[in-house]
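Each remark here refers to the structure printed beneath this line.
A single protein chain has been omitted; all remaining protein chains appear in their positions.
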Amino acid sequence: MEEVYPLKQIIDDHGNLVDKSSKSLITRELVQKAYYHMYRIRTFDKKAKSLQRQGRIGTYPPFEGQEAAQVGSALALEENDWLFPTYRDHGAMLTFGADMTRTFLYWNGRLEGCQPPEGKHIFPAAVPIATQILHAVGASWAEKRKGTKNIAIAYFGDGATSEGDFHEGLNFASVFQTPTILFNQNNGYAISVPFERQMNSKTVAQKGIAYEIPSIRVDGNDFFAVYFAMQEATRRARTGGGPTLIEAVTWRTGAHTTADDPTKYRPDGIGKDIVDPLLRLERMMKNEGYWDEEFIQSTRERIEEEIDDAVKAMESYPKAKPEDMFDHVFAELPEQLVKQKESYLQLLRGE
Amino acid sequence: MEEVYPLKQIIDDHGNLVDKSSKSLITRELVQKAYYHMYRIRTFDKKAKSLQRQGRIGTYPPFEGQEAAQVGSALALEENDWLFPTYRDHGAMLTFGADMTRTFLYWNGRLEGCQPPEGKHIFPAAVPIATQILHAVGASWAEKRKGTKNIAIAYFGDGATSEGDFHEGLNFASVFQTPTILFNQNNGYAISVPFERQMNSKTVAQKGIAYEIPSIRVDGNDFFAVYFAMQEATRRARTGGGPTLIEAVTWRTGAHTTADDPTKYRPDGIGKDIVDPLLRLERMMKNEGYWDEEFIQSTRERIEEEIDDAVKAMESYPKAKPEDMFDHVFAELPEQLVKQKESYLQLLRGE
Amino acid sequence: MTTEYTERIATKNITMIQAINDGMRTVLERDPTTLILGEDVGKNGGVFRATDGLQEEFGEDRVIDTPLSESGIIGTSVGLAVNGLKPIAEIQFMGFIYPAYDQIMTHVSRIRMRTMGRYSVPLVIRAPFGAGVRAPEIHSDSAESLFTHMPGIKVVCPATPYDAKGLLIAAIEDPDPVLYMEPMHSYRSFREEVPTDYYTVEIGKGKKRIEGNDVTLITWGAMVPLVEKVANQVKGRGIDCEVIDLRTLYPIDEGLIAESVQKTGRAVVIHEAPKTGGLGSDIVSIINDTSFLYLKAPIERVSGFDVPVPFSSLENHYLPTPERINRAIEKVIDF
Partner (left out) sequence: MTTEYTERIATKNITMIQAINDGMRTVLERDPTTLILGEDVGKNGGVFRATDGLQEEFGEDRVIDTPLSESGIIGTSVGLAVNGLKPIAEIQFMGFIYPAYDQIMTHVSRIRMRTMGRYSVPLVIRAPFGAGVRAPEIHSDSAESLFTHMPGIKVVCPATPYDAKGLLIAAIEDPDPVLYMEPMHSYRSFREEVPTDYYTVEIGKGKKRIEGNDVTLITWGAMVPLVEKVANQVKGRGIDCEVIDLRTLYPIDEGLIAESVQKTGRAVVIHEAPKTGGLGSDIVSIINDTSFLYLKAPIERVSGFDVPVPFSSLENHYLPTPERINRAIEKVIDF
């Protein structure tokens, strides 16, 4: 099936344009946007890892190596689309407009981290694997019913394809022809379980055949391959063509989470030949004449400042209130819960 | 995908041999076995429907129209194989060696109906759709681990393909290369929901591609097509070749169950062009010189007698004992349950 | 319907299943954001005819036959609900809700809290439940405890046609997810006058079905008529039972229970689900918490045994019987 679903590339590891037909579609604006966002989320990810090491946030699942997949997909969305991420997709969320302070707050165990900016449709990261796929299908189905052109994207990993909800989600999307992008980041591992033990198929893309869902397999470390595949898929979705399954083949450079030790299960040297997606983009920018020192420098400075501010804001955020544990379970608290809350708050107040 | 998975036929509606290459494989013994079992389970099914109408058994899901699929598959099994049926597969179970009295008892709400003959591996009908697929994968995995050549077959309907367990089952079968036959009876409907609203694919067979499971689509009303496909699949399974997905395209002639009214949802006249599998076999027997009046008559008489005896045995079976509700929950009854049981039995005894 | 006043409220003498159908029709008419989805709910009108005629009336777009996929039904309903719609999802039998348990436990019930109210899931899940109709295995489970123990979802269970319609409309109006349990044994067992119009029965409020002074019988669903019968029988023997139909299983009407038990000093809880972990234990706890000093006898629980609901030949032995309820009443009286 790899022949049926060849790995679509626009730029190669050396940053050379291998698909010349795309040249005209690549603008300076697009390249700079890609660079800005990939550099931004890379820096965010680094900062998060270092905050975790210092005990300033909790366990954190880094997405290093997956920036092209996350930025390439999120940049292809429109303002009113819906994004349904996993715990590893904060890069995509940030690119699509999530607030950075709140993203840090999320990893600090704060509910506030689940709230998207007003008017923005970004769901909290799904923790139970694959469950969010159905939500994306449902939300995009609602858009279709309302007659809008809005779509939803569900992010999920290679491991997620083994869950029943993956299957049920794709079947619903197909039967009801919902405008849903099923965006798989095949990063080679589900914690310690490698792709080839997760499934006996060589691709995720071929699973689309089971549902007659068009699918494509792209080099997930190639921003342009992801972005253009997404453009085709979103166009199809917005014009009544139904769902698309995109397999973005990428690589988790680091550990599953900061609590994980990949040396336990990853063969030595594995993945060493994989060229970092940001480096690939930089090479392409140099090769194709998009490298602009001044833009690079100002971008980097701006980002570093933004991140420092966000960390400060996270750390000076008002403390979590025990009330919040009670107040949002229902629109209106039932009497029992009022009693439980009151008696606990009394105890806290020393009454 | 119908081109990729054409409907494999050996005999056509008129009982003509369309696949001449199979001619040498068809023996008188096989034909008579097929007839015996198809006639037997057809007669059983008729009797069950009539018993239900008379209130002598409970709600019953007829399998009329699916006899070729059930007999063709079950006859290809070996003595020590495992069979995991649904509520509609009592035809296959009877063919494989289930006791007829107990089969009636099952539909009379009796636990005894779940017990296969000693040494025979027949699971009770799975009521929650698609759950048994995983059991078949597990049981056949155990056979593989033990180094035997035994296999397991899981029966399931077209509707079952929408459940998560279908997907998880096929993935496990594929990853662990278990000797499992995934036997789908695509009978056109899941209660009222037609195939084309259950899924957006034209075949069930193509779903094998998602797992790299070899699959085949056969005319499920053609005993020989089913039987030979099963032979190939079982051979593969017994020789380490892993699972096979078989889609047997058939037709539920009657209602979903005796409590169902198909005129509510089935277009008038639909299915009228489908030739009954038993009639097809009879035509073939006449065309090909297998029709032997004496055999036919003695077979029919023998079967009618067997069924009458089984009904009598069912009806004279000792009454269900309330103890049975308690005694088999655990190997050894915990104290609480002993107390619940004793106090209930006391009450029944009027103490 | 004897006085001129009450005649002004148009009513119909209908069964519970008709009242449920009527409730859905009423809401589909008034609120264009509502929709029905589930297995066989459309063309077939539901295996119990709960949605009979609704697809014809409101179209395939409002009353939707889904694939056979409970997690799919509930998971997509989450997406529909957070995006402005009000799905009424049918689970064909409560015993088939388990494949959707993950979606209900981790999302349906938690999304409001998780997002501090930014997203919510105004979803109604309808599920027929209970034994006594000789259905095949698994079809007869009473699984309320799996949901009353789940923070973030309400659980209601009508016992009469009137309450069935009123509670259903209230559930659909509710801004939060509601599990609406339908006692299938009562679907067609009796009729009642039910207003043809829109009305609601408040969620969280039980109802005193019979007033009495000697012992409080607490129950819900298909057990209500049975318990009423027993209450009327023992009245003949001079025992004066108060019968409470809880109607809402979460949040439970603690006030009603406490008030009654403080009057009678004795209580028997009757339910179909297995004893251990049954809602009966919570009711015992509520009485312990609120009415300890009033109790004249230990509380009795008459329930399903700690066994899976048996096959139909034995289900009547599993279900609470008048004899068992009687004995429990005697026990608390004679203590």
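Remarks
Note that the chains take the letters A, B and C in the order they are written out, and that residue 1 is the start of every chain.
In this text, contacts are C-beta pairs under 8 Å (C-beta built on N, C-alpha and C of every residue); 3 or more make two chains touch, one makes a residue touch a chain.
These numbers were taken from a predicted model, which means no experiment stands behind them.
Note that the absent chain touches A, B, C when the full complex is taken as a whole.
The omitted chain makes contact with just one of the residues B:61, B:85, B:109 or B:128: B:128. Among C:32, C:53, C:277 or C:322, the one in contact with the hidden chain is C:277. Here the missing chain is touched by one residue of B:109, B:138, B:208 or B:277, and it is B:138.
Contact with the undisplayed chain is limited, among C:35, C:64, C:299 or C:319, to C:299. Screening C:34, C:51, C:145 or C:326 for touch with the missing chain picks out C:145. Against the chain not displayed here, chain A makes contact via residues 58-59, 87, 108-111, 127-129, 159-160, 162-165, 190-193, 197-199, 259-260, 264-265, 320, 322, 324-326, 329, 336-337, 340-341, 344, 347. Residues of chain B in touch with the missing chain: 82, 111-112, 114-116, 123-124, 127-128, 131, 133-143, 145-146, 152, 164-165, 168-169, 171-172, 175, 324, 327-331, 334-337.
By the touch rule set out above, chain C reaches the unshown chain at residues 71, 95, 98-99, 101-102, 105-106, 109-110, 113-114, 137-138, 145-146, 148-152, 250, 252, 273-274, 276-282, 284-285, 288-289, 292, 295, 297-299, 301, 305-308, 310.
In the analysis below, only the chains that are shown with their structure count from here on.
Comparing the CA-atom centres of all chains against that of chain C, the greatest distance is found for A.
Computed centre separation for the pair chain A/chain B is 45 angstrom, with centres defined by C-alpha atoms. Centre-to-centre separation of chain A and chain C, using mean CA positions: 41 Å.
The residues of chain A that reach two or more other chains are 164-165, 168, 171, 175, listed in rising order. For chain C, the set of residues touching two or more other chains reads 66-67, 69, 71-72, 99.
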